[in-house]
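Here's a slice of the assembly, chains where they normally sit.
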Amino acid sequence: MPISLDHLNAAPAPEFVAALGEIFEHAPWVAEAVTSQRPFATVTALHAAMINAVRASPAETQIGFLRGHPDLAGKAARAGDIAEASKSEQAGLGLDRLSDADYDEMLRLNTAYTEKFGFPFIVCVRRKTRVAVIADFVRRIGNDRTAELNAALGEIGYITRLRLADAVTGPGMPDVAGHLSTHVLDSYHGQPAGDVAITLFEIGREGERTALKVTRTNDNGRTDEPLLHGGPLRAGQYELLFEIGDYFRTRGVKLPDQPFLDDVVLRFGIDAPEGRYHVPLVATPWSYSTYRGS
Amino acid sequence: MPISLDHLNAAPAPEFVAALGEIFEHAPWVAEAVTSQRPFATVTALHAAMINAVRASPAETQIGFLRGHPDLAGKAARAGDIAEASKSEQAGLGLDRLSDADYDEMLRLNTAYTEKFGFPFIVCVRRKTRVAVIADFVRRIGNDRTAELNAALGEIGYITRLRLADAVTGPGMPDVAGHLSTHVLDSYHGQPAGDVAITLFEIGREGERTALKVTRTNDNGRTDEPLLHGGPLRAGQYELLFEIGDYFRTRGVKLPDQPFLDDVVLRFGIDAPEGRYHVPLVATPWSYSTYRGS
Amino acid sequence: MPISLDHLNAAPAPEFVAALGEIFEHAPWVAEAVTSQRPFATVTALHAAMINAVRASPAETQIGFLRGHPDLAGKAARAGDIAEASKSEQAGLGLDRLSDADYDEMLRLNTAYTEKFGFPFIVCVRRKTRVAVIADFVRRIGNDRTAELNAALGEIGYITRLRLADAVTGPGMPDVAGHLSTHVLDSYHGQPAGDVAITLFEIGREGERTALKVTRTNDNGRTDEPLLHGGPLRAGQYELLFEIGDYFRTRGVKLPDQPFLDDVVLRFGIDAPEGRYHVPLVATPWSYSTYRGS
């Protein structure tokens, strides 16, 4: 159950610390450091204060704090021996049930990273697909130490902002939700394309597809619910498949036995987890176009 | 080595029949029937005359002729016990090396078809992908006998036209070649997109892709050679993959870590094996369109 | 001031007739005929009842009623000698201040029409541009009498529905409003195009343009207000001009001295006055597309 910001602003210091002590992994001192800055006008201001406390702390404190984080998909995660929030975050990406080969690769990456930087690889896993997490891992191992320390603290910012948004209610909530939507226009008849079957896939490392959503357009050519919403989008690669051949056949358009367009596939990337992505399809039986819309 | 139409027009009847006796499977009587109609002005006229001879023959002759054809992917094909032309035609589609499961399905279809119609399923396999051949098989089993007899003779027409085009040279060659091409336009810079990597895939029964061609665009945004040409196209479903993200990155356009467009996929069908299909891509890093061009 | 439907339902019969007597031109008998059918649940039901009263009346009554209408842009209109509603409706289209040449043409059309059908040409001028009204006039003179009587009563339906919507408030108001909107997408940067200058023109008989609206897009690439709304659209031909060259230059895109695209013009027609028309522009400095959207 989230606690209200008002309550936290008025609560005795120990209660405040108890409530927010786990937002920063194994680091109740971050909550302690901002206790005296209360009251906070907004949840966003509270988060900013906590981040500033980390950034203002001595280098060895920061490193110690980073070291308190579990390895990504590491032994601790397999054994379930990590903070509750970390557990569910890693599980959301399937990092707690890797194949042995993937686990071995993670182990190699974790070892190489920790040897180079002296702290574990930290990434906000709720903002990326598994492929993107691994790509990031590989890329960041190439950083120099200063850049990487900064990158790690940046990810801490994303992680704790999401945890805070889950834990506290009140004015000025940080905007942590992205939005993916679509829209199908039928330019053969000059009207929205209703009742078009749509499947949204996430694209995996070897190009394999995992269906995230199966839906149909309504009379306005849109979906009743956004395709993805309610939290950050996972940066990564996706595919939308539109069964446009069936749509035209159902409306009496005579298509060849092998239709020129049958299942139309739009492959696209999401880069900004808190962004708005609108990916429309404008189609006839013989042509289509798409673009990043709004 | 093809023989010239002039030579065939002037040759003694037995030589003419010997040369063309196998164009119609195990049916030298078709060549015999048109011997006296020589000279033929064009190869197309020769083919039309032979087809007319079949269509004008008594029903039992036609059925007997159809019965002379091997089962598609049947025991005879596995054992190599069919006419040379049939052998290479079926092999072109991999029908001589089916998995046991696929072989069993073919057996079931062949049995069902032959029981219903009294002759084997005949299809011009050089004009279809394997998926399209099987789809056709399933569909045609639903025909009534008159429609199906007509369909079978139509396929005979396609088969023998191709065999004749291989065997004879001369004026008025039938047009048996289709054509698939593409063209990439870069609407970010307003110019043809050169050096774009392109892969053409055939789409299999379970959606699996088989690469048919890997190429790159030239300075005009076209490929030096058509993607497919020189013979009939195989009716079926295809995919073109354009590595457009790499193209824009190489030209210094700054793309996000997860580009909105990276590999663009156009999935399309070919219905007319002798048709011209032009499938262009007009793209920016944020939009693209395609259409059946010319 | 509109009167509420509740009030009209409860009012004494003479008050009801006084309030609605002029909805049908010089024909208070229509209101009288439906007095006893009160109460009406919706304004739409009231309108339907009044139309039914006209359609159910004897042929000579109907013709008499039609004859009570003024000539379009006729002497009476010039002299101001017509019902108030007719006056402002005709003035809205500039039919009260025609050039002499146009007035003469109208006179010829009115004479030809009245001679053929025995009643004046009636059209709901609030639903068409002047060009479309004249095109309709010319077309309808070619009708046979039955078709034309029906066409005239159909237009009476549109005219009185609009008058009723102005005069009465209450549940179930008829939907008399169309909607025209636009949206500019910048596919060079992958974002909505804000601050684009847009002019909407009506296209006249000789292709001349009359500016109806000058506006700019907001940060979402849309206009704060719809381009047209609040009443029926006028069926006719329009142009939208987008100053897209200026837009790209302002954002630092280097364009040639003579830009490939500078002012983009979309010419389109509106056919359904109560329809929703969305006419988006998806553009780069080198390409654009539009479609009837939703």
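By written order: A, B and C. Residues from 1 in each chain.
Just so we're on the same page, contacts are C-beta pairs under 8 Å (C-beta built on N, C-alpha and C of every residue); 3 or more make two chains touch, one makes a residue touch a chain.
All values reported here derive from a predicted model rather than from experimental measurement.
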| item | value |
| --- | --- |
| Given 3 placed chains, full-complex copy number | 4 |
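The rule is simple: only the chains that are shown with their structure count from here on.
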| item | value |
| --- | --- |
| Proportion of interface numbers common to chain A and chain C (over half same, under half different) | same |
| Distance between the centres, which are taken as Cα means, of chain C and chain B, whole angstrom | 56 |
| Between chain A and chain C, centroid-to-centroid distance (C-alpha), Å | 49 |
| Of all residues in chain A, the ones touching two or more other chains | 289, 291-292 |
| Chain A contact footprint on chain B (complex, rising order) | 132, 135-136, 235-237, 239, 256-265, 267-272, 286-292 |
| Contacting residues of chain C [partner chain B, same complex] | 185, 187-190, 260, 282, 284-287, 289 |
| Residue ranges of chain A in contact with chain C within the complex | 185, 187, 190-192, 220-221, 282, 289, 291-294 |
